[in-house]
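As structure tokens, the structure follows; a few thoughts come after it.
Heads up, one of the protein chains got dropped from this complex, but the rest are sitting where they should.
Right after this comes subunit A.
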Amino acid sequence: MAHYEEVNVHGYDEFCRAVSERKGKDIFAYFSGDKDEKGKSWCPDCVKAEPVVRGVLSHLPEGSVFIYCQVGERAYWKDPNNDFKKTLKLTGVPTLLRYGTPQKLVEEECFKADLVKMMFTED
């Protein structure tokens, strides 16, 4: 059994609910463009980064939470006023962040397993 909790959410409201239900926990969130019925995302970088991130999940701290969040369709994401951009200040997908801290990896940074591992293992 994994030493962390994985949560799958879709959209901003679900994301916020998942976070508020886990106050006080170390939350890591991975934001990706929506996947189609075949499980492929419209965002090519997200497709490339996901296996890299998943390959390092074993290094997550004990008791932490990993939220996999699909942000929406491409058109929703392109709107500069969408909630993720406006409130969470995301600038691109994929984004991997440690909630409540300035630690984040954006786009190509998510392709680098050593950077992802660094975020999971360092204070």
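Following the convention adopted for this analysis, contacts are C-beta pairs under 8 Å (C-beta built on N, C-alpha and C of every residue); 3 or more make two chains touch, one makes a residue touch a chain; residues count from 1.
The working rule: contacts and distances are computed from a predicted model.
Missing from the rendering is one chain, named in UniProt as "thioredoxin-disulfide reductase (NADPH)" (options: "Pyruvate dehydrogenase E1 component subunit beta", "Myotubularin-related protein 9-like isoform X4", "Peptidase S26 domain-containing protein" or "thioredoxin-disulfide reductase (NADPH)").
Across A:24, A:39, A:80 or A:102, the residue that sits in touch with the chain not pictured is A:102. Seen across the whole complex, the unshown chain contacts subunit A at 101-105, 109, 112, 114-115, 118, 122.
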